[in-house]
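Removed from the display is one protein chain of the complex; every other protein chain stays in position.
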Amino acid sequence: MPEISLNALAAQLFTGLVLGGILVLLAIGLSLIFGLMGVVNFAHGSLYMLGAYFGFFLWGLTKSYWAALLIAPLMVGLFGIIVERSMIRRLYGRGPDDPLLLTFGLSLALVETVKLIWGKIGLTLDPPAQLAGAIDLGFMKFPAFRLFVLAVTALVLIGLWLFLEKTNVGLIVRAGTRDPLMVRALGINLDRIWLLVFGVGTAMAGLAGILAGPLRGVYAEMGVEIIIECFVVVVVGGMGSLPGAVVAGLLIGEVVSLTSFFAPKLAEIIVFVVMALVLLLRPSGLFGEPGLAE
Amino acid sequence: MPSITRRKFLAATGATAGAMATQGLFPAVLRAQTGPIKIGFPLPLTGPFGAIAADQKRGAELAVEELNGRGGVMGRKVEVLFRDDELKPATGAQRTIELIEGQGVDFIVGGLAAHVQMAINEQTKKAGKLFISISQSDEISAKPDTSPITFHEALNPTITGRVVGGWAMKNLGKKYWIVYADYAWGKQNNAVFTDVITKGGGTVLGSTPYPLGKPEFSAHLPRIQAAKPEVLLGAVPGADGVAFLKQVQSFGMKKEMKILMPLHFLFLTKEGGADVFQDVYAGTSFYWELASTNANAKKFMDASMKRFGVPPDGYAGYAYSGIMEVARGAELAKSTSAEPVAKALRANPTYDHYKGKQFWRGCDNKSFQDMWILKGRAPAQVKGDWGFFDIVTKAPADERDDRTCAEKGHV
Partner (left out) sequence: MRGAYRWIAGHPSTSIIVFFAILPFIVPYKALATQLLVYGLFALGFNLLYGYTGLLSFGHAAYFGLGAYGAGITLAKLGWHSVWGALLVGVAAAGVGGALVGFFSLRRRGIYFAMLTLAFAQLFYFIAFHLSDLTGGDDGLRGIPQLSLGLFGWQVPLGNPLSFYYFALFWVGLAVAALRRVLASPFGTVIAAIRENNDRAQACGYDVVRIKLVAFVFSALITGLAGALDALRITVVPVEALYWSTSGQAVIMTLLGGAGTFFGPFVGAGTYLVLQDRLSLIMESWPLVIGLLFMAFVLFLPKGIWGTLLARLGARLGGAPAA
């Protein structure tokens, strides 16, 4: 057991927030897609990976991380929409497992395709020069880029909240998550909305990827491990619940961070233990609604 | 359109089945004395270490071309059959079975990662085929895994740890912090380095395991900084290692302490970039710039550049040497059977194929070889596309760097 100085503990908690930030971005996308369309997108991790690779590609073209940051998520979102239109929508009405299985196959194919195009060696994606250093926060020196990741996550969350709460389209999305049949009966065309949601959800995965690239490196398998963590977060928060995704993402981030500090050997399994405990106490996750995902 | 009559259909099926059955029954017998000598080579072409496997493949191909260029072995051509083991033991086992049973190979050389090697070894032991393992493992040359026909060409954590750790104690500092991946290789490195450091009068201020594949160190780095070690050792493999170094750099730790790793990999450094690997010390079994001081290394390097346009790295060297040793053993024993070849290699243990003198130790079929300590160059000093390292010093082959025969369970 290491000596716990308040500074060190604060540092760990802060680090956990950053870990959680990436997870939150991913989990929200997954939860949104599931909540509205009932589609469990197993390819979400591969889309995260695509975000990093597209970011690398764009950075090679423009030499600007900012440009890459802006455009890569859009590219991933577009890709997501194409996938939804061409493949996933053929599966509606067939049962909940089919989209899951399809996206599972898609994730296998994406990993290999990326290796074919960009090679087997991982790639380097550097943060922009302005963010390369560390900032003194008083209780610790923290890398500027990580703070940036936190800031972006917060911005996106605020933007999303505003969209859902304050716009008409957001209203339809929220209503459609609760009761798609009713919304249709009211004469609203949900198809376009689904497209938008899928695009936004996948774009967020791409954003998470291009943010994570400078932190962990860009390599084809990067989505494979994180998809499981992402699923855990979404399940803990409750499938289809956005506040759940946020809370669970930050919670899991903190749990992993603190476990790595106090009991590193348990860090790998702790997320599953937390998930199992949450599910056994709250059947549909922290904020999930029963009847969804069953 | 003529229809296929039942008679024709049955005849065709029967003939095909018969052909396949005969193929299935007689592969090895027919090929035994006259056909090519086949070497099975399982390696992880797919999976996270694909780049290192590509290095292995190139080394093997160079060896085969060279052997066949000078007439083959015992007048017979040499053929290498590569199989993808996906870095998974179950697949490695299955591929080895296919190579032995389906292809009738005479030898197996290959394997990356300890757990896959062991699975391959189980199959070669059962089938009585000589296996030269070409990647890191402490167990493969020790009881109960080893056997008289199991050879280990590569370095292992014990040797690497003692050499690199010993050098670091003399040259980098006495106070260490170790970060290691929580699996066999990482744990072994942690144990060996800790042993070397404490026996040498140094201290290990702390030892931090992390789950393999989850390279998130930001939770630990502030604490490590606070402890003020002189050297930070990262037994962090592959892509995890790149992430580790990036995070260490982003926390400004390179200015506060020396960074040490057990091994450098050329292709990993290409991936991470010179900036990330700058000033990082590590060991290696081979580095292409040795070509300027060693004739065999120059030959090896030139052949690789000519054929592939890429320099060889440590694992290409192991593969090259492994295949050369199989050839040498077969020539000496005038046989492709495992036992005679193994005996021949033990009776003539010294060899030098690409970097300097190596020898097999008799009790455990372990190859002892020269090692070097490297230091990452600053991006401005990188020579060409691949000149990432300064060679700091050479550590010549020494049996004392590994566990003794008795410690490994050999009588």
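So that you can tell them apart, the chains are marked A and B in the order they are listed, and the count of residues begins at 1 in each.
Definition applied: a residue touches a chain if its C-beta (ideal position, glycine included) is under 8 Å from a C-beta of that chain, and two chains touch if they have at least 3 such contacts.
Note that the structure is a prediction, hence the values are computed from the model and not measured.
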item: Contact residue for the chain not shown (choose from A:L13, A:M87, A:A175 or A:L196); value: A:M87
item: Contact partner of the left-out chain, one of A:L69, A:V232, A:L251 or A:L286; value: A:V232
item: Identified contact with the non-displayed chain, of B:M118, B:V242, B:L290 or B:V382; value: B:M118
item: Candidate in contact with the missing chain, chosen from B:E66, B:E139 or B:E216; value: B:E139
item: Those residues of subunit A which, in the complete complex, touch the missing chain; value: 40, 87, 90-91, 94, 96-98, 100-102, 104-113, 115-116, 228, 231-232, 235, 239, 265, 268-269, 272-273, 275-276, 279-280, 283-285, 293-294
item: Hidden partner chain, residues of subunit B it touches; value: 3-4, 6, 9-10, 17, 20-21, 24, 45-46, 50, 83-84, 88-91, 93-94, 97-98, 101-102, 114-115, 118-119, 122-123, 126, 139, 144-145, 183-184
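Criterion: only the chains that are shown with their structure count from here on.
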item: Cα-centroid distance, subunit A relative to subunit B, in whole angstrom; value: 37
item: Subunit B partner contacts - residues on subunit A that touch it in the complex; value: 2, 5, 7-8, 11-12, 15-16, 18-19, 112, 115, 120-124, 126, 132-134, 140-141, 143, 145-146, 214-217, 219, 221, 225, 256-257, 260-261, 264-265, 267-268
item: Residue ranges of subunit B in contact with subunit A within the complex; value: 46-48, 50-51, 54, 182, 206, 208-211, 213-216, 218-220, 222-223, 226, 239, 242-243, 246-247, 250-252, 267, 270-273, 276
